[in-house]
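What follows is a set of notes on a single structure, which appears directly below.
Only a portion of the chains appears, each positioned as in the full assembly.
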Amino acid sequence: MIPIDDSPLCRDGKVLILAFDHGLEHGPVDFAGLPESADPERTFEAATHPAVTSIAVQKGIAEAYYPSYEDDVNLLMKLNGTSNLWMGEPDTAVNCSVDYAAEVGASSVGFTVYGGSNNEIEMVEEFREAQEAAREYGLPTVMWSYPRGQGLKNDTSEETIAYAARLALELGADVAKVKYPGSKTGMEHAVQMAGKTKVVMSGGSKTTDREFLQSVKAVMDAGGKGLAVGRNVWQRENPTALLDSLEKVIFEGASVDAALE
Amino acid sequence: MIPIDDSPLCRDGKVLILAFDHGLEHGPVDFAGLPESADPERTFEAATHPAVTSIAVQKGIAEAYYPSYEDDVNLLMKLNGTSNLWMGEPDTAVNCSVDYAAEVGASSVGFTVYGGSNNEIEMVEEFREAQEAAREYGLPTVMWSYPRGQGLKNDTSEETIAYAARLALELGADVAKVKYPGSKTGMEHAVQMAGKTKVVMSGGSKTTDREFLQSVKAVMDAGGKGLAVGRNVWQRENPTALLDSLEKVIFEGASVDAALE
Amino acid sequence: MIPIDDSPLCRDGKVLILAFDHGLEHGPVDFAGLPESADPERTFEAATHPAVTSIAVQKGIAEAYYPSYEDDVNLLMKLNGTSNLWMGEPDTAVNCSVDYAAEVGASSVGFTVYGGSNNEIEMVEEFREAQEAAREYGLPTVMWSYPRGQGLKNDTSEETIAYAARLALELGADVAKVKYPGSKTGMEHAVQMAGKTKVVMSGGSKTTDREFLQSVKAVMDAGGKGLAVGRNVWQRENPTALLDSLEKVIFEGASVDAALE
Amino acid sequence: MIPIDDSPLCRDGKVLILAFDHGLEHGPVDFAGLPESADPERTFEAATHPAVTSIAVQKGIAEAYYPSYEDDVNLLMKLNGTSNLWMGEPDTAVNCSVDYAAEVGASSVGFTVYGGSNNEIEMVEEFREAQEAAREYGLPTVMWSYPRGQGLKNDTSEETIAYAARLALELGADVAKVKYPGSKTGMEHAVQMAGKTKVVMSGGSKTTDREFLQSVKAVMDAGGKGLAVGRNVWQRENPTALLDSLEKVIFEGASVDAALE
């Protein structure tokens, strides 16, 4: 962890990442309900919303679409990822070097680590290389910290999420992106374990506005620093509406009711 | 994806790759019906046809035959490939470095990725290195995107082809070479998923002129940007005739009937 | 082994390392009995005690917390480690390069080797790289020498601990951190095997003050050069009290009774 | 393939390699019938015969014996090889770097590839590195192209030998060393597949003069460019006699009868 409050990834010390790497991780099936959501431009447009502190995409989408938005959007380059076609023990390929991410204009980087996977050792060592390279460019590093694989039965238990948050601190991530552990107290535990590393919630699959905002509110109340959201924004017909509400909850401390008005 | 319309790989934004790496991938059996087709010079001659935007060959053939054709043909160096003697899970060896491809005169590079193979992670990481090296030389990168292996049952389903096209976009290919998914709507889906990455059809085994042109026409009508063709050209007694027809369909928007006249 | 008595890791030729990498190695469960112990600041505060010659932490904690303590605490960067989620044969990931450790301000480095594990060869080769890089910076190297895995049944037998100590000497560690073999004569054997390499005891899980100090006293009497202690300090409500006692036993040659007064 | 007719490996565009790496590949058993044949000097002496265009040996023998013969013999450094003690799937170790081969005075290099082995991918990638390094020194590259291993049942079938020859062309070898497929037409097929890459026959175990010369004659008549011979020369009491005959068949186009006179 290094101080990142002055970086483009943060606004008032908080973070709202709009993630759009689902075309790689899940495939076209995620766009099936709303075909136009496959178009990266649509999500880049949404990312111009002032609530969004950065957009998270893979290299190819950054190359192709970021040049048109570099004045209005901050780029978090997701450095690794794997297709859903992969059937082996959880693992992920490094798809982009930090050097190239910097060249394309990234102001932060993201990296997945599957603690407990039989590939944990290798992934953590790849994380080391990425994190240290990012330090040379002064780029904040976000860890997608998702315990998964042989060593795990329940990957959203309170204890697992707390361990995930701690791994991010110990290994040198500036932000830990973890799944919601199901309760405010669970998130408080994770936040405590993460120390100075900021904890943000991973948005997950689409739910109702209220349900989603309630979990975000719980995260903020628990000391979390924000959210990485994907499907709950761009799978909606109107991505902007929910971003308006998220801005109120995350940056203005509003209640869920107030944010939904 | 970076803009490649002004590169030698494109003509009016479209692509016709004449592929001749079958001696490595399939072996001499592909030349059995027409022994003279084994001679690379014959296919280099065919590649001088104005419809062909580039010839795709392996390093050894490029070294030996391209010097005589460098004024008349554009070289796409296929960087990886494997013999058909290989019996393991789908995989491919990197046979040529980007540095050496540039030295031999390549104006673009090609790379196979078998999504879903147990070797996907490694192949995608090798693709990363090749793609980023190609960026330094300003060489467009074509991904042979062929989901195959343990994670797959039907590798030409619409959904698989769409995923293949999306992988090319996400990972930073400028052109996605995918199998024909069997219908125009299937190809439209793939094209939509590929975003700014150009989609071209992989020619496959030899069929009749009409059948082949019909599939090419469907690809173009679906928003595809062209074709990578091999056996359907050089396994014919007269490779030029079909290239004449392909030129009409791909670059002049002709109907299949008009192209066959 | 190179002379390290003049380095920050030593005081009068002896060593007291306060270890705090349990959040990575064991996870949040180690903090369950005393939640505030999860906070690295608390242990950094304890490390300002004059008895502590260095604090041992992972990269992320060093980055985040060491800058506030660099005038009062010496940093031993633990270069590798693994989460307890890992279910495979004993292994450990290299989480920090020596270059980066030096940049963060480390004055010594630590490295785990699991002799007898199926990953011994790889770990020892990683140790080689770390040790030789540390030599370039003049940083002492501490080996966490813990025989474990397929090749071992009883990893705290006298013979195993003696072998562990010898490995540290043979492979070039300046300090060997080994488990307590259960007796003073066992530790004498280990010390003899380690030659010029200093042997320190690994503290292990929390016990009573008296029991713990008795084992430390036995180590010192056996020719050991000190201790690496973690849970027995920071899992206590008052970490300072035991450090006072340890200072007497280790640096002043006091008896256990005198140290407990 | 690059033009190599002007290199020391060729005489009038043809090639006669005297191979002496059997001490590594087969072990002392190959010298059992004629103990003095173990001495590399004896084969270096034979290599001074004008029929021999290069001697092929491993690094250690080149270092020890080539300095005395560098004015009279051309050195082909065999870059990889494996002992017969190896019991795993066909594989081979890279025993010499191209840099070092050049330093020792090699004027060409040799590399084994076992197509169809479970180690094919790795071997082909090692070949790539060697071939591209050899290009920097302008050294011709000879591929020992021996399909073998899991993917193969009959490694001297016509089709397998033809594929072996094609692999050499596709992957960038200047000379393909293949086993004799049993007939002149089989060799013609291989030669056709190899295109501009020269095909030479691998000599194999010792036979009678006539039988051996007949197969060599068939190779030349089929368009082959020569021979790599080992045991059929140095396992004979008088290595020179057969070299005289080989010179007639390979370089002077003589019949077997004339060559035996």
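When the chains are written out, they are named A, B, C and D in that same order, and each has its own residue count from 1.
Following the convention adopted for this analysis, contacts are C-beta pairs under 8 Å (C-beta built on N, C-alpha and C of every residue); 3 or more make two chains touch, one makes a residue touch a chain.
Everything numeric here is computed off the predicted structure, so don't read it as measured data.
Engineer: Tell me, please, the full copy count of this complex, given that what is shown in place amounts to 4 chains.
Structural biologist: Copies in the complete complex: 5.
One rule holds in what follows: only the chains that are shown with their structure count from here on.
Engineer: Are the chains other than chain A still all joined, and if not, how do they split up?
Structural biologist: B, D | C
Engineer: Going only through chains that touch each other, what is the minimum step count from chain B to chain C?
Structural biologist: The fewest steps needed to get from chain B to chain C is 2.
Engineer: Interface overlap for chain A and chain B, more than half of numbers shared or less than half: same or different?
Structural biologist: Counting shared over all numbers used gives less than one half: different.
Engineer: Mind checking the rotation angle between the two copies, chain B and chain D? C-alpha superposition, nearest 5 degrees is fine.
Structural biologist: 70
Engineer: Could you state the distance in Å from the CA-based centre of chain A to that of chain D?
Structural biologist: 57
Engineer: Roughly how far is chain A from chain B, going centre to centre by Cα mean, in whole Å?
Structural biologist: So the centre of chain A lies 35 Å away from the centre of chain B.
Engineer: By the touch rule stated above, which residues of chain C touch at least two different other chains?
Structural biologist: none
Engineer: Each pair of chains that touch: what are they?
Structural biologist: A-B, A-C, B-D
Engineer: So in the complex, the part of chain B that touches chain A is made up of which residues?
Structural biologist: So the residues of chain B touching chain A come out as 1-2, 115-116, 118, 120-122, 124-125, 128, 132, 135, 147, 150-152, 159, 162-163, 166-173, 189, 192-193, 195-197.
Engineer: Per the contact definition, I'd like the list of chain C residues that touch chain A in the complex.
Structural biologist: Touch list, chain C to chain A: 21, 23-24, 27-29, 31, 35, 38-40, 58-61, 63-65, 81-88, 91-97, 99-100.
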